[in-house]
Structure formats: structure tokens, C-alpha cells
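All protein chains of the complex are present and in place, except for one that has been dropped.
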Amino acid sequence: MADAATALPSPTGLDAFRTETRSWLEANYPKSLNEPMGEDDAPWGGRDYKPTNPDAKVWLDRMGAQGWTAPQWPKAYGGGGLTAEENRVLQQELGRIHARPALMSFGVWMLGPVLLEYATEEQKQKFLPPIVRGETRWCQGYSEPGAGSDLASLATKCEARHDEEWGDHFLINGQKVWTSYADQADWIFCLVRTDTTKKHEGISFVLFDMKSPGVEARPIKLISGSSPFCETFFDNVKVPKDQMVGKLNGGWDIAKRLLQYERQNISAGGFGGGAGLEVEDAAKEYVGVVDGKLADSDLRARIAEHKMDAKAFALTVRRAELESRASKGPSPAVSIIKYAAATINQDKCELMVEALGTQGLGWEGDAFAPAARRETRAWLRSKGNSIEGGTSEVNLNVIAKRVLGLLDHQ
Amino acid sequence: MADAATALPSPTGLDAFRTETRSWLEANYPKSLNEPMGEDDAPWGGRDYKPTNPDAKVWLDRMGAQGWTAPQWPKAYGGGGLTAEENRVLQQELGRIHARPALMSFGVWMLGPVLLEYATEEQKQKFLPPIVRGETRWCQGYSEPGAGSDLASLATKCEARHDEEWGDHFLINGQKVWTSYADQADWIFCLVRTDTTKKHEGISFVLFDMKSPGVEARPIKLISGSSPFCETFFDNVKVPKDQMVGKLNGGWDIAKRLLQYERQNISAGGFGGGAGLEVEDAAKEYVGVVDGKLADSDLRARIAEHKMDAKAFALTVRRAELESRASKGPSPAVSIIKYAAATINQDKCELMVEALGTQGLGWEGDAFAPAARRETRAWLRSKGNSIEGGTSEVNLNVIAKRVLGLLDHQ
Amino acid sequence: MAVLTEEQTMLKDAAKAWTADRSPVTAFRKLRDSDAANGFDPAVWKEMGEMGWAGVIVPEAHGGSEFGYRSLGLVLEETGRTLTASPLVSTALIGASALNLGGTAAQKQAWLPRIAEGKAVLALAVDEHAHHAPARIAMTARKEGEGYVLDGKKLFVVDAGAADALIVAARTSGQAGDEAGITLFLVATDTDGITRTLLKTVDSRGAADIAFKGVKVGADAVLGQTEHGFELLEQILDRARAGLAAEMMGQASQAFEITLEYLKTRVQFGQVIGTFQSLQHRAAKMFTTLEMTRSCVEAALEAIDANANDVRALCSLAKAKASHTVHLVSNEMVQMHGGIGMTDAHDAGLYMKRARVTEALFGGESFHRDRYATLMGF
Partner (left out) sequence: MAVLTEEQTMLKDAAKAWTADRSPVTAFRKLRDSDAANGFDPAVWKEMGEMGWAGVIVPEAHGGSEFGYRSLGLVLEETGRTLTASPLVSTALIGASALNLGGTAAQKQAWLPRIAEGKAVLALAVDEHAHHAPARIAMTARKEGEGYVLDGKKLFVVDAGAADALIVAARTSGQAGDEAGITLFLVATDTDGITRTLLKTVDSRGAADIAFKGVKVGADAVLGQTEHGFELLEQILDRARAGLAAEMMGQASQAFEITLEYLKTRVQFGQVIGTFQSLQHRAAKMFTTLEMTRSCVEAALEAIDANANDVRALCSLAKAKASHTVHLVSNEMVQMHGGIGMTDAHDAGLYMKRARVTEALFGGESFHRDRYATLMGF
């Protein structure tokens, strides 16, 4: 009997592909990667990628060569050229052997898709293949101190200049904030203001090397203790003219499109939850069980409610995918996913910390189980879920206006 | 040991008053009223007041003669002339013998206080004593089909006229809605528009007899099956000039002041809850008990949460009273009371219907316990708590702006 | 979740068109005010039979279309939208399920064709208390000769008044609370010793309390295995839960759309009230809940059709979410309409009253939270 909620149509045409894939994986997935991935082993790739286990690099190179780090991108740009169905099979097979991801990449998740849609042929040839191979690590230059939810009010200045050494080029001055891993990224895709007299129509989309003179990235320490984001400063940064994507002042549409990909990517698996523990397991261990039920019936009811929400969310992501594919346009269900993902993951993390009791209140030291400590950090980190990539308030505004057709307050 | 939450300072000065009061009550409270009050026995008074038990009228007459139906009003207008402390003692003594209310009256709760503040001496002499004696039953002419939350947009027209028979008078045309018991009231206090060129500054406050030619009240049937409200129509209703309270176009301040009294009155005991059952008792009877705890632990936790909210609310009403009296001005806690009262009573009624199970889903017939049926009606009725007398949305706006100092959206 | 087949899309459109034309909310209101004895209009039920909706899950061999539960859910959602009163749930959903799952060839032959034609009404009689508790059955079925004698009572049995036959859960051994020892019986309502007391419920639908006094039935009245009826009962109940959840999905969706329309037209403070951000966010949250619930309801129905291994968890999920959502939306419908929503003349009250009944039937949110947790092993 199949689990209907996850059961998949498996047209025989795909069976051949499945067989090939399976055998390729058996030949190419490094056995040493079967041991659990360490906390700092996230495979972000890039110029300076030196995984603690060198086989992680081997795995990336092999997958990159296949184009399977970007399975559905055209082969012409280094992609895998797979159909959606083939990609689904590939992901199932990767899941079957619990393979580590070969590459985690803003280039694959966010930049690539908009380059495919908006970039020139030269730009595609130049930027896409290194993304697939994980050679260039990208960061996102969007938010600014004065432009958070109201992104379009960004002020980072970009002026056309000409000089001997650079010829026609852009000169960029200003500051970004919440730039993910800017201190570790090779390149940045960046929203800049090229017309101060207009708001949305004065924004352009440019790409440049983080090693360019005048670029400085300062990590921001978060309440969780980690520093995944930076403040990024641009002081007379020179950018060749051919590194602007789309038209001058035509960047806002590209920016919005990229945000859609970002949210869809977030949605794919919600916010990846906490740090690995299941809430009910934590509760069983730290709260205890009586007659097969959690000893705290109040907490049990709230955990059950959360588990049902989480299941409803997973079913909704799946439904949105199927409907979007069938209708060749986004299903209305898509609009709720970022908001729901944030809410549900935050619920999970709060329940987790509650279930862990005082074990969930540690910061460091062996008196607290390492798994519990990780959950505590994940709980703190989760507070950003409803802020980054569009706050929940903005998400709700968008649902109310774009999906439900309610009007702005006059 | 006293219950600190309800313990009261009892200066010896009051002891004498307590003794007198107690003996007066022993002498004057009709014994026949000790049996529970029937559903239709609410003592609203008025011209046509004919209680099923005639002693209820005797009780009203005796209390009215004492002025104890309006204990703190000046004796000059028929009131009891008691201090706040004396009134508290009176209420305690009435509670001690579980006395039925002698009078329920919009005149005492809402109109009287503003008359004391805004009316002319003649008006006070004319209108207050009959209110105290329960001879005149008043209704409130505020809301209109187009003026609900936005009360000040009311349109009922009131024009100055002169003729032989009436001399200078007002001519009133328009419609009110949600007029409580307009079909049973003797007189109405009514907001009317006397200047169509202004909004708030074009409103006046008038009093008139519901028997006046041109007045028609049509009961509105509610989802609960009862009809406590009417649509009220005014067709060329003539009103003597001296029945306007305050200045022409000066009615809005009076209107707002009266609403404060209305909300305070609502607050006094929250929304009187459902129809008498306690949620936990209903749950014990219909859900059952295991090891001394409600069998449904999920419901039990939610009932406990509600009981705690209800207790917190009662404590807050008490604190607001004490602080307001001490500071001779409203405590900030006052502002939340209408909103909290509505929310908590609605929670109670929902929990009640849930606890009653299918017994809470009856409309008529002996298959459903009468007490359960009453709770079902009370649940439906409770949906109005967050609408009447200012919606919860308006309450929250008021808290945000007046108390928290947040500004209007530009 | 699979996207609808062409066949299913046609079925849904047909149901939408029919309910709009033949059974709008005004029809239910008329029925309520006319005090119709069994809470529905036999003529309408006959029509629904002719439309083929009574036989959606009935095998073709027995005159049905055998379209499955996902398809029946489409019809239930549309009838839920307009508060259509009919035995669709009691008979086309529950009765047909019981016979499909546990009926003997003879029982199927006797009832399924009539169900499919809309010519028979069945009712499931399980609960004996104010709260749903399928194992808490005290009613006895005493063996006597080849047959049984039934004694006991059943409460709030939907459509029992109009029913031609009852599916009754009784105890052949053990005591209230035991899952073992329960046997299901299919009993004609005109059997001696059965007394039905019609109920006037808050949602003005048909329901009755039933007393059984020395009701004699033959061995051929047993539905499924004797003693082991609980497993069958649970299967029937899960189908009832998922199908009812589809009806609730319809109620909630319609209540939401009516409310959304009001938000776009009602003016206060010189503004359409739908421009107020607090109402916008509440509407967006309702929409979120509706979308999540829809996924659960569809998954449960498809799991039943696929005979998947997670039917029980998904049916509890669907019923809990549907209960939660219809509760929220029906309350917001009244609140957002303000005073007018409190009047009997407005439909908000009708949706809210129906909502509470469907929330309680076959277990409400807390019943299914508990069951889900148990199924998940905590």
C-alpha cells in the first residue's frame, strides 16, 4: 500500500532513467559521505570551498559535471537538462540513499533562474556554468538600513562613469544589510538606484565581484550567536557596464521575480525546521510518557496541533506544485506558503524549547545535551523566518491585495 | 481568612449603615422573590410593567422610594445620595441575601448620568425621579443602517419648526436600528442631525415619547431567536424644543460620554456570561470525570485557560475601579474592559457549547435539557458582545490611539 | 494530491450549477421555516438521485458510478456551500460506505441499488452520549436462537427520522469502553421495538434519538464480522469524517467568499471596510487556513480511494482542520458583518449553526487531535 499523500505517478518512460540514475549514484556517491554531516559542512561551494571531508568536493565536482546541481537548467549552460519528472526521480533516488546535498547555492536557487529569463547570451555563458559547478558563490545585495519591508526605497547609488582604465562603467556607493554570507561570497547580485527621481522605475540589477576595491563586508552577530548575515559597504566600487542585467532602471521586475524564486525555495521544505530533533521525541524524553501518552496532556495537545499543521503544510506545498504545473501558472495556494512556513517552523521551535525544559535553556557547556543546545540556537534563529525574505506582515498584505483583491486604505 | 482579591476596607463608619441596611432589607425584601427569577422576569419597569410575580413591583416601589435603584444620585432627584463606600455596602448586603435586582434600566445606567452632567435643572427635575422609581423605561436611539461603528455619520434629520399647535419645536425624520427594546420603551434618547454641513458638530441629543405620532418600532429577529432590538422609524415626529439636552449641534460630546457609561456598565459584570451554567460543571456532567479530572484533557486545559482569563478580568475590573477612584480619573485599565469582556464571554459560550456536546446543539424540545437549550441561545446571543456598544475593532483602535498614542494611517 | 480528471471537473460543475439553481441557501431557509419533519425535501433528494450523486461511491454492478470518494467530496463541497439539506452524508456517503465495506452480497443487493437511485435513506447509529465516543457503546445485542435482541439507546442520529434502515453498533460482549465485542447490524426502521424521537436541532437538519426495546433481528442483519465490528465501524467513521470534512470545506469557503464580498462593499468611516489592514490580515489568515485545510481534505479522500496506509491519520487530520476552519470562518463571518450578521434574516447565522453541528459530528477538533497524537505514537 502506498502513502497516498506522497504517492507519485511513475510512467514507465521514467523507469529507464531511474535505473541509470541509481547505478550512476552507486558508482559516484562517495561512501565516506554516509556519516552525518557536521554543523559546518554545508556545501556552499565557491573559490575557497575546503570541506572538512575532501570527498564532499569530489561529490560536488561529479554532480556538477552531470549538471545535476541544477537539474532542469539547459545543458547549453551546464545544466542537467532534465524534465520535471526526471528531476523528481533524481531527487527520489538521492533521497533513497540519503545523499548529502552536493551544492547549496543562491546562484542555483535565485540568481540562475532570473539570468535564464533576463540575461544576455554572453551573460548566461559567463555566469551560469560556474554556478552549476559550484565555482562561484553568490550573495544577495537587497535590503538596506532604510529599506527593509519597503525594499523599493533602497538608496545605494549607481552612476554611469567613464575613465581611461575602465572606459564606460558604473560607480557604486552605499550600504546593504542582511547580506547572507557576504563575507564568504565571491560575487554579489545587487539592487542599486540609477534614478533618484523615481522609486520602482529607478532601480537596476547589477553583478560584481566581492573582491572589487571598495567592497567591505562586516558580519552581523545574531541573537543565536551565529553571523550568517553582513552589513556590506560600497565605497566607489567600479563595475563594468556589461555586468548590469536587464535595462538601466529595469531592475525592479527582475528583483521581484528573484524574490518569488527565493520564497518558492524557502517553501520547498519549509524552514528546514530546527536542528534535527522531532518535537514529540524531545517531549517523550524530557517530559516522559504515561500509558503511552505524553505525561503533560496540555503540551501533548499543542504538539499534536503543530504536527497536524506541519502535515497540512507539506500537503499544501505538494498540492501547490501539482496545481501550478497543471495550470501552467501559480496555484493560489502558493501565496500562503512563505507565511505558513515561517509560522509553523516558529511554532515548532517554541514547542521544542518548551518540551526540552531546562535542557532547552542552555547556551554552552556539557551540562546541556549537544542536540538540545542546537535546538536552542535553532529556536533563536527561527525568529528570523517571519522577517527575512519578506516579513509575515508583508506576506499577509500581498495575500489580501493580490489574491483576495482587497484595496489599499485611502 | 478573607479572600484578598475581594477583601474590602470596612471603616467602622460604615458599620452603622451596614446594620441599618441589613435590617431594612430584612423588613422590605419580599420573601416570594427568593425563588429563581424566570426567563421573562427581568425588571425593566416602565408604564406597562406587569411582572409575573406582583411582589417584583412591590420590591421596585420600595427600593425606588429609598432611591436605592440609583444609590449614588443626589436625593434632590430621587436618588439614594449614598457615597461610593455606602453603595458598596448596599450591594454587598443585596448580594448577601441574593436579592433580585429591583430595576434594570437604561435610564439609570446611561441616560441619568449624562442628564446629571448636561441637562438643565428643569430637565433633571422632570426626567430623573421617574427613572429612579422605574416609571419610565428608556431606549437608546443611536445606530443607523449607515452608521454603525462610524456612529457620527448618522443621518436622522431634525429641523426646527413652528406652528400653531406646537409653537417652536423640532421635526424628526429618519431611521434608527439596534434600538434595544424600542417596542417596549416609553421614551427614547436619540441622536439626530441638526447640521448636514458638519459631521460631529452637526449632531444633537433629544428626548421624546415613543408614543409620539410618527414613531414606529419593528422588532428584529436575531440568530438566537429572540428580538431584543428594533428598527425604529421616525416620520415627521414633533418634539418640544425643551426636550433637547445640551446645545443645538452640541450632542456629540453627550453621546460619547453616554457611551462611556454604557461600556462601564457592560464592564461591571462582563457580559453576564451565558445562561447560568458554569463551563466546568457542564463539562463534568457531559464529558465526564476520570481521577477527579475532566476526561477530555484537551478541553480541560482550554477551560482552565478561560477560567484564568475570567478571573484576571474580574480582578482587572476591581483594580480599574480602585485606581480610578484613587486617581479621580479613569485608570488605563478601563480602556480594555469592553474588549476583554466581549472576548472572554464569547470564549465561555463557545466552550460551553463544546462541553455540552450534542446537548448544546438543540433548538427546542424536551430531548435537550432546558439549561442546555438556554446556553445554546446564550452562545448565539454572545456573538453580539463584540459588535454592540462599539465593535471590538473600534475598541482596539481606541486603545491604540487614545491610550498608546499611535497615529492614524496617512 | 492529484489534479481533477475531466470526469471530476464535469461532476463538480454540474453540482455547482444544480445547487445554485435548485438548492440555494434560500431553499434551505424555506425548508427551515416550513418546519419540514425530516429536515430535507424528498423531492430534492429524488432529484439528486437522478443526477447520480447518491451513487458516486456505489459500485457500477449495483447501479452506481463508482467514481470514488474524491469525486463524492466534490459534490459534498458544493452542497455544503449552499447548505443543501439532504441525506447525502448519511446515505450516499456513510450508508454506501458501510455496505461496500461490510455488506453481504444480499445486503448489498438489497440496498445499494436503492441508495444509488436516491430511493432509500440510511442512518448510522453509534453514539449514546453527548460526545462522540465509538468504543463507549453500552447497547446490547443478545443472542437468541439464530438471531439477536437489541436493547439500548442511540442519540442525535443524523437522518434517523427519514431512514428506511439503521446501521447500529451494539455490543455482543464486553462492556462500554472495550473495542472488542462490538457488532454492527443493519436493521429496518419499521422493526418492532424501535422508537424514534425527532430532534429540533440548532442547524434545523434531520436527526433523532432512538430507543431499542427488545428489537428482534435475524442473523442476516449482522453487518460484517460479529464481535469485531469496531474495526469496520472505524473504517466507516473515517469515511464519514473525510466526506463531512468536504461538506465543511464547502461551508467555510462559501462563508469566506460572502464575507470577502461584504468587506469589499460595506462602507464605514468613508472607506470600504476591506481597506482596513487588520481586517485584511484576518482575511489573509482565513485564506491561509482554508488553503491548508483543502489540502488535508483532498489528501484524506484520495487516501481512501487509494486504500493507502495512512487513511486513519489523514481522516483525523481532515476532520480536525475542517472543524477548526469552519469554526473560525463562521465566527469571523458574523463579526465582520457586524449587526446585520446577528440578524436571523442574514445567512451568517445559518452557516454558524450548521458549522457547530458538523464540528461535533464524528468527533471535533480535540477528539481528533488526541486520536492523531495516538496514531503518531505520542
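Note that the chains are named A, B and C in the order they appear, and that numbering of residues resets to 1 at the start of each chain.
Rule of thumb we're sticking to: a contact is a pair of C-beta atoms (placed from the backbone, for glycine too) under 8 Å apart; a residue touches a chain by one contact, two chains touch by 3 or more.
Keep in mind that what you see is a predicted model, and the values were worked out from it rather than measured.
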item	value
Residue touching the undisplayed chain, where the options are B:Arg300, B:Lys348 or B:Arg381	B:Arg300
Residue of B:Ala333, B:Cys349, B:Ala369 or B:Ile387 in touch with the missing chain, whole complex considered	B:Ala333
Sole contact to the chain not displayed, among C:Gln8, C:Ser173, C:Gln277 or C:Thr374	C:Gln277
Touch residues of chain C, complete complex, unshown partner	276-278, 280-281
Those residues of chain B which, in the complete complex, touch the missing chain	1-5, 7, 9, 280, 283-284, 289, 292-294, 300-301, 303-305, 307-309, 311-313, 315-316, 318-319, 322-323, 326, 332-333, 336, 339-340, 393, 395-397, 399-401, 403-410
Touch residues of chain A, complete complex, unshown partner	143, 146, 148-150, 153, 177-178, 220-223, 225, 286-287, 296, 298-299, 302, 353-354, 356-365, 367-368, 376, 380, 383-384, 386-388, 391-393, 396, 409
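The criterion applied here is as follows: only the chains that are shown with their structure count from here on.
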item	value
Chain B and chain C: spacing of chain centres that average the CA atoms, whole Å	41
Separation of chain A from chain B, taking each centre as the mean of its C-alpha atoms, in whole Å	56
Mean-CA-position distance for chain C and chain A (Å)	42
Residues of chain B whose C-beta touches two or more other chains	298, 409
In chain C, residues with contacts to at least two other chains	270, 276-277, 366, 369-370
